[in-house]
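Read the structure below first, then the notes.
The complex appears here without one of its protein chains, the remainder shown in place.
By letter and in written order, the chains are A and B; residue numbering begins at 1 in each of them.
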Amino acid sequence: MTATRTELVPFDQALETYDPVMGLEVHVELNTASKMFCGCSTVFGAEPNTQVCPTCLGLPGALPVVNGKAVESAIRIGLALNCSIAPWSRFARKNYFYPDMPKNFQTSQYDEPIAYDGWTEVTVETDEGPQVFRVDIERAHMEEDTGKSLHVGGATGRIHGADYSLVDYNRAGIPLIEIVTKPIVGAGKYAPQVARAYVAHLRELVKALDVSDARMEQGSMRCDVNLSLMRKDADVFGTRSETKNVNSLRSVERAVRYEVERHAGVLDSGQKIVQETRHWHEDTGVTTSGREKSDAEDYRYFPEPDLVPVAPSEEWIEELRATLPEPPAQRRARLQGEWGYSDLEMRDVVGAGALDLIEATVAAGASPTAARKWWLGELARRANDTGTPIDALGVTPAHVAEVQALVDAKRINDKLARQVFDGLVAGEGTPEEIVVARGLEVVSDDGALTAAVERAIEANPDVAAKIRDGKVAAAGALIGAVMKEMRGQADAGRVRELILDKLA
Amino acid sequence: MSDGISRADVAHLANLARIDLTDAELDRLTPELTVILESVAQVAEVADADVPPTSHAVPLSNVFREDVVTPGLTPEQALAGAPAVEQQRFAVPRILGEDA
Partner (left out) sequence: MSTIRLSAAEIAEKLAAGEVSSAEVTQDHLDRIAAVDGDLNAFLALDPEGALATARDVDARRAAGEQLHPLAGVPIAVKDVVATEGIATTAGSKILEGWVPPYDAFLTRRIRAAGLPILGKTNMDEFAMGSSTEHSAYGPTRNPWDRDRIPGGSGGGSAAAVGAYEAPLAIGTDTGGSIRQPAAVTGTVGVKPTYGGVSRYGLIALASSLDQAGPVTRTVLDAALLHELIGGHDPLDSTSIDAPVPPVVEAARRADVSGLRIGIVRELGGEGYQAGVRARFDEAVALLTKAGAEIVEVSCPSFAYALSTYYLILPAEASSNLAKFDAMRYGLRVNPSGVAAPSAEQVMAATREAGFGDEVKRRIIIGTYALSSGYYDAYYGSAQKVRTLIAQDFARAFEQVDVLVSPTSPTTAFPLGSKLDDPMSMYLQDVATIPANLAGIPGLSLPVGVTDEDGLPVGMQVLAPAMADDRLYNVGAALERLLLEQWGAPLLSRAPELVATPQEESK
């Protein structure tokens, strides 16, 4: 094992010599009602060993039958990740002994996964603004979860040093989809963010597909991070480590960063990276060595003889494809066309994380131009100033659409609208309520405006004279004076008309 | 393939298969397995690359179950045959190594 402690090399320094190469393996527990191969419930948190049967308990003689819904979910995930769906695929047995695995083999898929060769894109904020990274998907395959062990005795309650363990098989046999990326090369110093963005993206994706709760804190979505470093002047990958138990978005980012620093430390000191499993420690933010991958690890895969092949027809696949939410890239292109944004404008919208907000604002009745103006201007500025996510300001797309409607109705102007947003952020109610409570309504009553215009002409005779002489541009000064008197709540267009009438 | 199988090979396989074979068993099994494996090795000679493999004698596919919950065992039934039970769980000796 790797007992030798090596110094970490600071991340930025490590990146001067090496390029990180990542591979991410994400396990997603499906939200089916029953298990992968039997009719036992999958409800989380039940009393131990109350959701078991001969099949998921591995009793002699019991047999598996594939949950059709789980296959559908696997195909939908595959399609959403732009994978090819295998017209013929099989389950295989992965043989190894472990007490939480009732049959001492895991029913999984090996060389014939249901989905393979896909890709997806994630957006990461870089020094040059938001940048899209493509992540290639190696495969997505179906398998079953293991039971859960409780370690008794010893000082820590952890597996090491325990006297014995207590096993609950409620989780054994819950359907899992394992999604494996191809090596992610070229993310450079953004590798940690790309990893995080990818896992976040998968989480959103499976939620949108409604195939998983994807609760990382409950373990229904789990991530393994494979990482190696490649010398910038080399063209072969280095030896990789596989870090298990990386079960929050933040940890994914931190674990990548830590492993980069550790690998660089090992390599810089002239040692070799050991191919091994490592454990991530959330509390201390470090990884520690698990078991070394050795020749002894021989899973003896072979096709599961108790199950028959999964051979989805073209029709079935197309039926499932029709149930998919629109792919992000396609959606962006469609919205850009519908809204008439330039490429630059669209990139800013995506980068600000305002795509969904603008779509909803437009749906609520605002014009695409107005929606973008408010979200990327006034609201983005406030988010930035206060360090608040833009979708957590307390201002909803419906609010923005309502503010714009008030502007269009000339009941407020853009300047007053900013005060309405102040009120919204402060939680003072709806835009309408805020306009009333704060007395923000624009005055367009000719009586009040005419009096103010007369006072302005009286106070600025020289300006008035210029206008009479035909210098209409000078009207601005008088409008400004009226607006000042009216505390901005005047309809500027009407004021102009009145001035020009008077001085004609 | 025709190299035969060594005593160390058998010991390695026994470890993979989690069987704590005795020295006497290793001594006896090694030559027996050599004979058996030599005689079965002929399958490789006739298995041409263009022959499709048969894993199921009866060609079926797409056998699926509805996603419905069906009654399983009670915890008492599940645990009845267990060598040791504690807190409604299967009590097992300390687990080495891996994460659980």
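One rule holds for everything that comes next: a residue touches a chain if its C-beta (ideal position, glycine included) is under 8 Å from a C-beta of that chain, and two chains touch if they have at least 3 such contacts.
Note that the structure is a prediction, hence the values are computed from the model and not measured.
Set against the missing chain, the residues A:10, A:87, A:305 or A:340 yield one that touches it, A:305. Residue positions on chain B in contact with the hidden chain: 1, 5, 9-10, 13-22, 25, 29, 32-33, 35-37, 39-44, 46-48, 51-58, 60, 63, 65, 73, 77-78, 80-84, 90, 92-96, in rising order. Contact residues of chain A toward the unshown chain are 54, 57-66, 93, 95, 97, 99, 102-105, 163, 165, 167, 298, 300-302, 305-308.
Here, only the chains that are shown with their structure count from here on.
A straight line joining the Cα centres of chain A and chain B is 41 Å long. Of all residues in chain A, only 32-34, 38-41, 47-54, 56-57, 65-71, 88, 90, 97-100, 148-152, 159, 162-169, 244-245, 277, 279, 290-291, 296, 298, 300, 303, 305, 307-312 touch chain B in the complex they form. On the chain B side of its complex with chain A, the touching residues are 12, 15-16, 18, 55-56, 60-75, 78-79, 86-95, 97-100.
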